[in-house]
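Excluded from the complex is one protein chain; the other protein chains are retained at their positions.
We call the chains A and B, going by the order they appear; numbering starts again at 1 in every chain.
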Amino acid sequence: MTKKPKVFLFVPYLLWLALFVIIPLFLILYQSFFDIHGQFTFGNIVEYFTSGTYLSMTLSSFFYAFLITLVTLVISYPAAYLLTRLKRKQLWMLLLILPTWINVLLKAYAFIGIFSQSGSVNDFLAFIGVGRQQILFTDASFLLVATYIEIPFMLLPIYNAIEEIHPSYVSASRDLGASQWETFRRVIFPLSLSGVRSGVQAVFIPSLSLFMLTRLIAGNRVITLGTAIEQHFLVTQNWGMGSTIGVVLIIIMVLIMLLTGERKKGAAK
Amino acid sequence: MMEKRSFKWANLYLVFVFLLLYAPIAYLIYYSFNAGGTMNSFTGFTWEHYQAVFEDTRLIRIALDTLKLALSSALAATIIGTFGAIGIYYVKKRRTRNTLLSFNNILLVSPDVIIGASLLILFTMVGFQLGFTSVFLAHIAFSIPIVVLMVLPRLQEMNDSMVTAARDLGANSFQVLSRIILPSITPGILAGYFMAFTYSLDDFAVTFFVTGGGFSTLSVEIYSRARQGVSLEINALSTILFLFALGLVVGYYFIQQGLEKNKRKRTAVKDPTNHEKAVSPR
Partner (left out) sequence: MKKLTLMAVAVLALSGVLHLASVQLDRAGGATDGNTFYFYNWGDYIDPELLEKFEEETGYRVVYETFDSNEAMYTKVQQGGTAYDLVIPSEYMIDRMIQEDMLMELDHSRIEGMDNLVKDFLDQPFDPGNRYSIPYFWGTLGIVYNETLIDGESLDSWDDLWSPALKESVMLIDGAREVMGLSLQSLGYSLNSTNDQALQEAADKLDGLVPSVKAIVADEIKTYMIQEEASVAVTFSGEAADMMWENEKLHYVLPEEGSNLWFDNMVIPKTAQNPDAAYAFINFMLEPENAAQNADYIGYSTPNEAAMELLPEETISDEQFYPSEETMDRLEVYENLGPEYLGIYNDLFLEFKIQRN
């Protein structure tokens, strides 16, 4: 590569990195070595890896984050793909993002109303003769609401990636006799993978530490690491243990980044 | 024939996604007219909650402040994040690049409580007065990583030969940036802005910890009302804001369409990226 374009433009970013990432990171790391009495200890890490509670929490966080990401992807990909073929696609895209601007807590309350025993969904089930079901506090309702919240974060990057694929590729593929499905499989899908990757990262990583919905919709049947951290920081004021879990989350994130990270440049092209 | 039918099915799917995304919104709006006090049984129609909003100057002020904060902090985060992404892209060593990216994502994975508490410690350590500025900085801070995440893939898709070609033709680095790099990553930048805006609107925990001096956002207000019960006044306010945003989005779209049409008339095909992409075999 030749000269970089204007290095000084990169400076604010590096400044941000130092001030708001590196310094807090060290604060957290530092704190994770102290117990509630302010004594230096390795006990927090030891406790994390020996306690069944934390390990099972880690597993379930992973499991649910994986499911949420998967469901979000399955719903968002076709939607993003179909959107790019619409006439006023940009407008529709914006309209799909709009619901995210309403407060999450309010939307959660709305879902409680919709899914409750006397809610609209159960009214419908009773009407068609299925009978009322317990919907709230189940994995299904939790997944649905969590997915609902995350969809835009998956939709947008995928949409952008597909949108960027030049029409000439698609028409070339068609001219060469490829069917619609083949065109999709051989041309559109591989070229949209970069979008899928940033979508997965934008959904999976925050899902690991989801906490409010686990209580509101799942009634604490689902407990993630985020819940534990919140407890330690606020209720027990055991910032050491809270920080330790935070550090573990960060390590997991780095591993995920390595797994889903960019391949060697050029390989994808 | 075949294609037409499948297209209809496709539309049906999109309709389904739309219904899903708008269902809770419709629910909220419906109950904002409920004469009964809760989001439960609808007992009768009333404008009373809307009246309450217009009488509550404190709430209106908080709504305005929330929007101001979201619009401006997202802008700042987008600018910093975009150049950050470009910077990361031009880092030669792959390992350094990955390290930078990992650091970038730390704020994405950290639960809000940790970010909030750390930033609170940070701000008070340097003796910063808590208020709009501290919240503004915090929002920029946690929005930057999502911008980078949205912009970076666009850079990777960009055709490097364009940049090289431009340089060979004597373009300086500013020209390369404004004529080639930025236009080809514009969709990523816009996506980043929207995400940053959304993050800012949604955030509760971080804002809570770093706010002060009477500055508050809608999220903080709504969460702290939870113990006493969120009143339908909030529904009414959200409805108003939602309709406002809807108007803005639709208005913006049609204005932009109008401009684009005019522009297209004046200059036929002038987008260098497209041209290049069309001829480069990859």
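As a working rule, contacts are C-beta pairs under 8 Å (C-beta built on N, C-alpha and C of every residue); 3 or more make two chains touch, one makes a residue touch a chain.
Given the structure is predicted, the values throughout are model-derived calculations rather than measurements.
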Which of these, B:Leu19, B:Ala35 or B:Ala226, touches the one chain of the complex that we don't see? B:Ala226
Which listed residue (A:Leu17, A:Leu96, A:Ile112 or A:Ile229) would be found touching the missing chain in the intact complex? A:Ile112
With the missing chain put back, which residues of subunit A would touch it? List them for me. 36-37, 53, 56-57, 60, 109, 112-113, 116-119, 136-137, 215-216, 218-223, 228, 231, 234-238
If you put the missing chain back, which residues of subunit B would it touch? 36-40, 56-58, 60-61, 64-65, 67-68, 71-72, 74-75, 79, 117, 120-121, 123-124, 128-131, 134, 178-179, 182-183, 186, 189, 208-214, 216, 220-229, 231
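Following the convention adopted for this analysis, only the chains that are shown with their structure count from here on.
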Whole-Å gap separating subunit A and subunit B, where each centre is the average of the chain's CA atoms: 15
Could you list, by residue number, the parts of subunit B that touch subunit A in their complex? 3, 7, 10-11, 13-14, 17-18, 20-25, 27-28, 31, 39-41, 79-81, 83-84, 86-87, 90, 92, 94, 98, 100-111, 113-115, 117-119, 121-122, 140-141, 144, 146, 149-150, 152-154, 156-157, 160, 163-164, 167, 173-174, 176-177, 181, 187-188, 191, 194-195, 197-198, 201-202, 204, 218-219, 222-223, 226, 230, 234-235, 238, 241-242, 245-246, 249-250, 253, 274, 277-278, 282
Going by the contact rule at the top, pick out the subunit A residues touching subunit B in the complex. 1-7, 9-10, 12-14, 16-17, 19-25, 27-28, 75, 78-79, 82-83, 85-86, 88, 90-92, 94-107, 109-111, 113-114, 118, 120, 148, 151-153, 156-157, 160-161, 163-164, 166, 168, 180, 194-195, 197-198, 201-202, 205-206, 208-209, 211, 225-226, 229-230, 233-234, 239, 242-243, 246, 249-250, 252-254, 257-258, 261-262, 264-265, 269
